[in-house]
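Here the complex is missing a single protein chain, while all its other protein chains stay put.
The block that comes next holds chain A.
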Amino acid sequence: MTSLVTDTRVVFSRELRPVLRDPFSVIFSMVQPLFFLGLFAPLLPGDGSLQWFVPGIIVMSCLFGSSMTGSNLLFEIQTGSHERMLVTPLRRPALLIGRALKEIVPMFAQAALIVAVCVPFGFEPHLGGALLGLLILAGFCVGLGALSYTLALASKNKEWLFWTVQQTLLFPLLLLAGVLLPIENGPGWLQTLSKINPMTYVVSAERALFSGDVLARSTLEGLVAAVVVCGLGLAVGVRAMRRSD
């Protein structure tokens, strides 16, 4: 007999298969972060700027990839493939959790690629810290993925809604998290907005962790932010999936 775990594994491996069959798709979805790395990072002042900038770009890559992933579900809703999954005995939560968990795999691949590209230019990741950082990031990207799928389920038959919401939220989240420039020197209102953005804490945690500063307060804050996003995403996502028809 199946359980939620085996059901989730079925959905997870189904989602992962096209990625494994065509690994280059992972690179195509990360061209934007690479542009920022190549065309923006050189503008940053100081020698240690890459050490500061790269962890933020890894989070950015995760944000871009995970927030778009709902479009795959949206397409499957339109073609009939999602309906096909709904008539199987797979548990509804598994249909969402399996999809959201799959986001971790391309995210890890992209992070590894970004690190590999940056090391020759002087980026020095701390191995232990980086691994812990990826764990936090995994929680964050599962949450984002789940939210993206929720948006897809809510946008059923209204593709424009999905892209409008996704594009509208993408850049405020990115800019307010201080990925491109530090927020500390900004006006008070912007700092306040930044503080309510969970991604801010994830970015801070990643910066500290990739530099080897593991036992910092930011690590805990990043972990809490990731867990909150993950929990919230899965909760609303599962709810939306249960209502899907």
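As a convention for this text, a residue touches a chain if its C-beta (ideal position, glycine included) is under 8 Å from a C-beta of that chain, and two chains touch if they have at least 3 such contacts; residues count from 1.
Everything that follows uses one rule, which is that contacts and distances are computed from a predicted model.
Missing chain, UniProt protein name: "ABC transporter", from among "succinate dehydrogenase", "aminomethyltransferase", "ABC transporter" or "Transketolase". Interface note for the absent chain: among A:14, A:126, A:156 or A:239, the touching residue is A:14.
In the complete complex, the hidden chain is touched by one of A:31, A:87, A:127 or A:215, namely A:87.
Looking at chain A, the residues touching the absent chain are 1-2, 6-7, 10, 13-14, 17-18, 21, 72, 75-76, 78-81, 83-90, 245.
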